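The other protein chains are all here in position, but one chain of the complex has been omitted.
This part shows chain A:
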Amino acid sequence: MDPPTAKKSKQRSKRHQQPQLFDDTSMHPPAGTYGQSPGYPQTYPQGYSQGYPPQQAYMAPGTAGYPGYMPTGHPSEPAQHYGEQIFNDPMAAMAVQYGSNLAGHGKEYVAKNIDKYVPVSRLKYYFAVDNGYVGKKLALLFFPFSHMDWSIKYNQHEPVAPRYEVNAPDLYIPVMAFVTYLLVTGVVLGTQQRFSPEQLGMEASSLLVWLVIEVACLMLVLYIMNMKTDLKYLDVLAYCGYKYVGMIAVAIACMIFNNMGFYVALGWVSCSIMFFLVRTLKVQILPEAEADQLTGSKRRIYLLLLIAILQPIFIYWLTSGLFSYRPTLIGKMAASL
């Protein structure tokens, strides 16, 4: 409970500089119940819980100051017998205080350096979506052929919240589609009478592994070909995650109409995902070619084609596990209608 409130109070102090991305309905009173809830401190040794308030008092000037940094020996809440025994021994008290000090420093170090690897401030832009955007994007993923304008109207070096721009990538749809695809796979395997709970875990691991491999290969190709695009790895992750939406459709079609449905859905989904990705990435990868030499644009076209070809291959590869030569129950019912 503590790190989220500390982070939220830090965001609150910077809120006036950035546009409000989404309605934050999760604001708790800042550490209002921290000292008074007897349940919470009982799960940690007392000195550990007292190590946190100094940072919290630093980051959230609205909170009342906590008694102090030194463990005062006897905490005012009804402490456990276990907690009292620790503080009767000054050596142990010092060790606990040192440990809490170390934990505080570790927390600060992580908070400072996390931005290098997982750009947390940019991450929230990818989840700033609303229902209108999600609906439009899903319609685009299944039928991109009638969409005319694929450009992203924003300042090139600032990220844009997808709520304001349909063509911007987001991470909400890929994450949701990933989980939904796992559940749909479970259902499909269940109708084929070959489901067991371990299958869900194995499928999740496989999907994650292939996603990581695909994103890593694409980033490697981008680096080696020395193409300076605006695509960060979160963008590539988002674009590679859009195919899970298509895979859900393929899985459902495989369940209802057995083999024919699988191939028809696979063909349609492949075409639309390829079209969608080529049109979207053309805007982001190809315009750099004017600043590059002539051979640069040929490489970029090849990269675009590579990304486009990879998608149907992956979709087929990943959903071929659902293919079964035994007709499912629903398939039999649909055929007998």
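Some notes on this structure:
As a working rule, a residue touches a chain if its C-beta (ideal position, glycine included) is under 8 Å from a C-beta of that chain, and two chains touch if they have at least 3 such contacts; residues count from 1.
Here, contacts and distances are computed from a predicted model.
One chain of this complex is left out of the view, and of "Diamine acetyltransferase 2", "Immediate early response 3-interacting protein 1", "Origin recognition complex subunit 5" or "snRNA-activating protein complex subunit 1-like", the protein name its UniProt record gives is "Immediate early response 3-interacting protein 1". In the complete complex, the hidden chain is touched by one of A:A139, A:V209 or A:L305, namely A:V209.
Although one chain is not shown, part of chain A still touches it, namely residues 202, 205-206, 208-210, 212-213, 223-226, 317, 321.
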